[in-house]
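All protein chains but one are shown at their positions in the complex.
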Amino acid sequence: MVWLSNGAVVVVLALASLAGIAVRRNPLWHDAMRRLARRRPITLMALSVFGLIALLDSVCWVGGETGPGSGDAVAAYEARSLLDRWFEPESFRERSYSAPFAAEEFYGAAPLEHPGEHWLGTDVLGRDVFFLTLKGFRVALLIGGFTSLIVIPIALAFGIAAGYFGGRVDDAVFFLISTLASIPSLLLLIALIMVLGRGTTQVCIALGITSWVSLARLVRAETFRLRELDYVEAARALGVSEFQIILRHILPNLAHLVVITFVLLFSSMVLAETILAYLGVGVDGSWGQMIDRAKDEFSRDPVVWWNLSAASAALFALLLSVNLLGDALRDVLDPRTLREL
Amino acid sequence: MWAYVVRRLLYGFITVLGVLFLLFLLFFTVANPEDIARKAVGEKASPEVYAQWLENHGYDRPLFVNPEYPTSSLARYTDTLLASHYHDMLTFDFGRSDADDTPISARLREGALPSLLLTFPVFLGGLLFSIALSLLIALFRDTYIDRMAVVLCVAAMSIATLLYIIFGQFLIGKVLRWFPISGFSGDPAVVWRFLALPVMIGILASLGPDIRFYRTIFLEEAHRDYVRTARAKGCGEGSLMANHILRNAMLPILTRVVTTIPFLFVGSLLSENFFGIPGLGALTVEAINGNDFSTLRTMVYIGALLFIGAQILTDVTYTIADPRVRLG
Partner (left out) sequence: MAELLQVSNLSVTFPGSSGRVTVVDDISFTMQAGEVLSLVGESGCGKSLTALAIMRLVPKPGRIETASRIRLEGQELMDLAVPDMRRVRGEQIAMIFQEPMSALNPVQAVGPQVVEALRLHERITSREARARVEELFERVGIPDPRKRFESYPHQLSGGLKQRVMIAMAVSMRPRLLIADEPTTALDVTVQAQIIELLRELQSTLGTSVLLITHDLGVVNELADRVLMMYAGRTIEAGLREQILSRPRHPYTHGLLRSIPARAARGQRLAEISGVVPSPEHWPSGCRFAPRCSERLEVCTKQVPESLELDATHSVCCHAVAASLAEGAP
């Protein structure tokens, strides 16, 4: 797990910097990004903060002090992230519920070990809610990001193949797409998870399988259009190989579609995970799971509200930022073909 | 045009066959009958119980090819799980639940009405509200009202359905005490009191994305040349919206509306469970929790059937509604 998590961080950072260089080199994209920054400065700032939190929770290693008085022998042998080390969750625990900034337990009136230090209170097991909420950022970004890594290559491969080569290939791909698209996505999602088994990877794969279709369909239609354009025809007439044409002329013109769909898919996948969490097949540590667990606390008397509110607010903040970004991206990159998303 | 309808129906049927194959792959090969049986009878059950369960549920045959028959015999291919899966599903013989052995068709019939009672008002109310509101917003285009409305829609889209339900139930059911928090009744005189809350929440949850979508459509139409022509002949904003813009926007709206029809069936997955309405959504959730693969399989199949039917309906209505398609 240590190398997987850290490896993912390296890959993500490398991809991000590659994308940054590519944007910088292309005047059209550079200009679009500048306009984006001017339109949604706060959204971009919020998203970078969220990303940073997720990053802090991804860089991890084994060993080091587990904090005084924790007495947790196991923790010393587990990989702990920067965020874990900062909060030292093993020693930052109470016995049960406590309200935000409280000095004693919510139901027991017994004094807390860390009075006034739990900004968002603690949950039933006495864990700090603020810490758990922050950890949710990594899970949410994982759901959206990891799935996109599955979705985008598949969708591009199928969409381009169908749109560019047409004929039999197109018939086959179109049949596959229309078959998958004719199953209501939530049902397909549930079926997939039931069949694949529960767990983070399985949920991500299931989300990937259900959501590649919409992008593939867009890519297919756009490739179809691009293929007929004069400059592609000209390239073909000059004897440029099919592979070269796809690489040089088709792919770059699909980039904006991919970027916008990625952002829109991201929020729909995080939303779908909350439903899965409610159905008991979600991802561990997600806000959906927190909400699902906290929903019954909401009907207690007196109400334990901070658990639910913290997870809901974090979920809303992330989705709002992503949706606002998607909205602006759509305006900046392509106001026309994407209205259906 | 009839040729088109027939062709469309045929393609729909082929898609159904595709869906069935996909379901077979998922429920018979990825999760094979042995796993299902083991989950149903428990890990420690004797081999006899286990074999008996497989036989009772019709899982005791090979997947694709039955080696008991000679190669020339057709039964080598028909007496298999694949063939019986196709046969059962296409003849709507859904068999019994893997979890509690009740006939699935009976449970579907029971659940259909409560589900419809919940989802139909949500569907209709959501449609009316969102079209009316988005027309209103479209009238205020290029003003702060419009921009505010868009931001509100995006915000509404960022709230998970789960949260709409939790907070809606809390606010309306618990704090304001307008309606009972949950429950259901077969008595038509009482049942609306139970349905009011989930319907209200359902409509509210659908407004954000729908208004945003319809607004985009209306604005797109409002910028077209024929609108300018209508203005130039002295058309007022109201009749412009009703006679010209709405009529042209009907086509994309139609597409959107029909694609939401299958969600009448499953969209209430969460709220049925929350509000204790014994519909198909609740049945699905039960199937998930009880590892009831045969029920789940049936639900997915029916959802897909409805969806394919709805798509065919859209395409056909489209040809009627759009003179460019109808008259070629």
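By written order: A and B. Residues from 1 in each chain.
The criterion applied here is as follows: a residue touches a chain if its C-beta (ideal position, glycine included) is under 8 Å from a C-beta of that chain, and two chains touch if they have at least 3 such contacts.
Keep in mind the model is a prediction, meaning the values are calculated, not measured.
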Practice task
Could you tell me which of the visible chains the hidden chain touches?
Solution key: B
Handout entry: Given B:62, B:103, B:183 or B:236, the one touching the chain that is not displayed
Key = B:236
Completion exercise
subunit B residues touching the chain left out here are 141-142, 223-226, 228-236, 243-244, 247-248, 250-251, 321-324, 327
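In this text, only the chains that are shown with their structure count from here on.
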Problem - Intercentroid distance (Cα basis), subunit B paired with subunit A, Å - result: 25
Handout entry: Complex contact set, residues of subunit A against subunit B
Key = 175-176, 178-180, 182-184, 186-188, 190-192, 194-196, 267, 271, 274-275, 277-281, 288, 291-292, 295, 298-299, 308, 312, 315-316, 319-320, 322-324, 327, 339
Fill in the blank from the handout: Listed in rising order, the residues of subunit B that touch subunit A in the complex are 14-15, 18-19, 22-23, 26-27, 30-31, 150-151, 154-155, 157-163, 166-167, 170, 174, 213, 216-217, 220, 262-263, 265-266, 269-270, 284-285, 288-289, 291, 293, 296-297, 299-300, 303-304, 307-308, 311
